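There's a structure below that I have some questions on.
All protein chains but one are shown in place.
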Amino acid sequence: MTEHAAPVVDLRGITVAFPGVKALDSVDFRLFPGEVHALLGENGAGKSTLIKALTGVHALDAGEIRLAGVPVSFHGPAQAQDAGISTVYQEVNLCTNLSVAENILLGREPRRFGAIDGRAMRARATELLTRIGLHIDPGSALGSHPIAVQQLVAIARAVAVDARVLILDEPTSSLDAGEVAELFRIMRVLRDSGVAILFVSHFLDQVYEIADRLTVLRNGTLVNEYATTEVSRLELVRAMIGRELGVLDEVERRTERRTPDATPLLRAERLGRTGAIAPFDLELHPGEVVGVAGLLGSGRTELARLLFGADRADTGHVVFDGRPLRLRNPRSAIAKGIAFTSEDRKAEGLVADLTVRDNLILAMQAARGWARQVPRRTADELVEKYVAALDIRPADPDAVVGTLSGGNQQKVLLARWLVTRPRLLILDEPTRGIDVGAKAQIQKMVADLAAEGMAVVFISAELEEVVRVSDRVVVLRDRQKIGELSGADVGVDDVLALIATEAEKVVHT
Amino acid sequence: MNVLTRPRAGTRPRVPSRFLPVIATFVVFVLTFGAGAVRYEGFASGQVVANLFIDNAYLIVVAVGMTFVILTGGIDLSVGSVIALSTMITAATLRAGWAPWLVVLAVLATGSLLGFGMGVMIHRYGVQPFIATLAGMFLARGLCFVISVPSVSIKDPAFRDMATATIALPGEVTITYSVVIAVVVALVAAYVLHLTRFGRTVYAVGGSESSATLMGLRTGRVKIGVYVISGFCSALGGLLFSLYMLSGYGLHTVGTELDAIAAVVVGGTLLAGGVGYVAGSVAGVLVLGTVQTLISFEGTLSSWWTKIVIGVLLLAFIALQRLIVYRPALP
Partner (left out) sequence: MRNRLWWPLLALVALLLLNLVFTPSFFALRLQDGHLFGSLVDILRNGAPTLLIALGMTLVIATRGIDLSVGAVAAIAGAVTCTHIATTGDAVGGMALALGLCLVLGLWNGFLVSVLGIQPIIATLVLMTAGRGMAMLMTEGQIITVNNALFRQVGAGFLVLPIAILISLAALAGVALLTRRTALGMLVESVGVNPEASRLAGVRSRTIIWTVYVFSAFCAGVAGLMIASNVTAADANSAGLWIEMDAILAVVIGGTSLAGGRYSLTGTLIGALVIQTLTTTVYTIGVPPETTLVFKAAVVIAVCLLQSPRVTGTLRRPAGPAAPPVAAQPQEVGAR
């Protein structure tokens, strides 16, 4: 709608380099007022870096930034904000211990005789919240609201500063369908009032729904800029990964290729934990991939943690290999051959300051106890084997794992558990934040492991992925197991339908 | 009512009622005082309460300064030494004939400057607060001894008058000017923390420094500023202490920083930062002071029982905070 107006943000020839890697190489980017512009690319393509360059977090090695035609250079987010560029990051960067009103208005709070006017601040906050359709108490602590609400408060803050440019970095990763719809509604309101919105996401459906134009980055360089209506999905993905999408289609359904054992490896009966997940029954068979699907907050991770002993169940019991098993802590699960990769690999998965080698053998070493060290040679062999099998880069066992990219970190985490040769492998969001190529690798590996007789639990927020990889899909909603779907042609729509009918049931009772 | 305002199923907000910890501290104070009143004759008098304030005025001021630092997630181990340094500077400059107002200025400036130095080390150079303020502690105490190894008494008449002056309150209760200063400091601090941008930024930094920076708040100013405030308060506390002891000595207030930290923690401020009130810290000082008074009333107990009781009290408070306020899942 604004192709002919002047761009409000004009980046030319942006280059940002870090020791050893050029994160951005001569990238051009334009943002017009009154549009939603999506920034796409695989992990490591440079999307985050571009945003940080624009907002002054990273210094530019080359190139210039023009804001409404005027060259600018920012030395920090505060300056960028003052100039009218507001950013809402994926991890909501607000202070949960402050009130909603303070989070929105701190930095430009209303004053009376030099002191902050609390009442006026709350009133103004209410005004802003209403403008975006959010009805919460501005005096309440931010931390008392769910992440989706916190994110919208972050947007309210951007509105408060009369931002001309609003940058949303992966805003929908933690939202369910209803919340995404809300967010898009607010985005349209802002767009129509002339705000330029930069929307970073890897959910193509959402991008096609909300964005007017798209820019694709790959390996730090600009691939192209498109109008949404002019480019097909296939072309887009091809531009993003530089090769055909075909490899993903090769991940066939399992049921054609193997039959799971009849005797269950693990049987959970009325297993539950108050506040986390309602008591559920579940059977897992060797050689079978069981997917766990559900919207955000449905209890997927909670279910997995109970199966691993990461949390203790309040009710029910588990029978493993025909014998009762008390899952008091992860150690009891690991001893039986259960493995678990957490969805939060930074906080709960990797030990950032240790090397790839140490991280890889950590679970194995922990199981052996402190006295019997894993011999250096064995460790090196294992590292070599898995670096090759999973294509971990860089292939240096002494590299500090914190310096690896997200995808490679995930692979190291996976390797850690594969080394223990588990009988049951529970994967919580194993492909989150990973580029398309690596995703396919991991999905294929899951299939291969199942073929070798491992029982696998696969949890993912991407329904398409879960459905493609699994033999059977367990569906959760609002921390309750509401059903299972199995069969050769289970699709995403079936899962969504199941979730929806449950919702209807709740409404009508 | 849309999806967003519907309460999340199955989750209890783990953010406690904000005032719970401070209320708890006041309750403990009342209980402890009440226990004393029941047990000892003459305990339940207004003057005993007034004496609590008189004896601990300096600690109240210091604890207020410490609150700022701890709210940002930091810590200041230098306060006891800065108090001692302040007493020494006061005594030495008065002895050298400086005018009292100049002495006050010099002392406050020194404390603030030391605080600034530590703040810069912490914010600019990334030295951890524990270490930076530990160095400050050594430096301040060392400077005491550089000025004078033996204690120096304060003989300046204006000072002595100020020290012994009393203010009569209704009910035959008398307090000193130190108490007034301490109360004023507490009120000013509360105002700053709740009604100024700087104060709210202090809380923001304690909640999440990176978020506060991304929100565009001046976190650098706050991070350095809280140490300046703590240094200033330690210096002011030192002036009050000089009024109290009428001497400057390098061995004054050894370990007082730990008392201040204990008072702040007992007062409900979280060591991790972001949560806490000045009122709580004041209450914390009063609790510690009451314990001390109780023990001295007992007469037969030696002073080291104070240490034990304070240790136990600290433990009880922390355990209480942990179990009630946080409701953690004990593994």
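Should a chain be cited, it is by its letter among A and B, assigned in written order, with residues numbered from 1 in that chain.
FYI, contacts are C-beta pairs under 8 Å (C-beta built on N, C-alpha and C of every residue); 3 or more make two chains touch, one makes a residue touch a chain.
Just so it is clear, the model here is predicted, and its values are computed rather than measured.
**Student:** In the full complex, which of A:Pro33, A:Pro77 or A:Gly272 touches the chain missing from this view?
**Tutor:** A:Pro77
**Student:** Thinking of the whole complex, not just what is shown, which of B:Gly36, B:Gly74 or B:Gly216 touches the missing chain?
**Tutor:** Of all options in B:Gly36, B:Gly74 or B:Gly216, contact with the hidden chain holds for B:Gly74.
**Student:** From the list A:Val70, A:Ala262 or A:Ala371, pick the residue that touches the absent chain.
**Tutor:** For the chain that is not drawn, the touching residue is A:Ala371.
**Student:** Going by the contact rule already stated, which one of B:Ala37, B:Ala92, B:Ala106 or B:Val127 would touch the omitted chain in the full complex?
**Tutor:** In the complete complex, the chain left out is touched by residue B:Val127.
**Student:** Against the chain that's been left off, what residues of chain A make contact? List them.
**Tutor:** That gives, for chain A, the contact residues 18-19, 21, 23, 44, 46, 48-49, 52, 57-59, 77, 308, 310, 329-331, 334, 340, 342, 347-354, 358, 362-363, 365-374, 402-406, 416.
**Student:** List every residue of chain B that touches the chain not included in the displayed model.
**Tutor:** Contact residues on chain B toward the absent chain are 69-70, 72-75, 121, 124-132, 134-139, 141-146, 149, 205-206, 209-210, 213-214, 223, 250, 258, 261-262, 265, 271-273, 302, 304-308, 310-312, 314-315, 318-319, 322, 328, 330-331.
Assume only the chains that are shown with their structure count from here on.
**Student:** From the C-alpha centre of chain A to that of chain B, how far is it in Å?
**Tutor:** From the centre of chain A to the centre of chain B is 43 Å.
**Student:** Provide the residue numbers of chain B that touch chain A in the complex, in ascending order.
**Tutor:** 1-5, 8-13, 15, 18, 191, 194-197, 200-201, 203-204, 206-208, 210-218, 274-275, 329, 331
**Student:** Under the definition above, what is the set of chain A residues touching chain B in their complex?
**Tutor:** 76-78, 81-82, 87, 89, 93-98, 102-103, 106-107, 109, 114-116, 118, 133-136, 141, 143-144, 146, 148-149, 152, 157, 176, 178-179, 182, 275-278, 297, 299, 311-312, 329, 478-479
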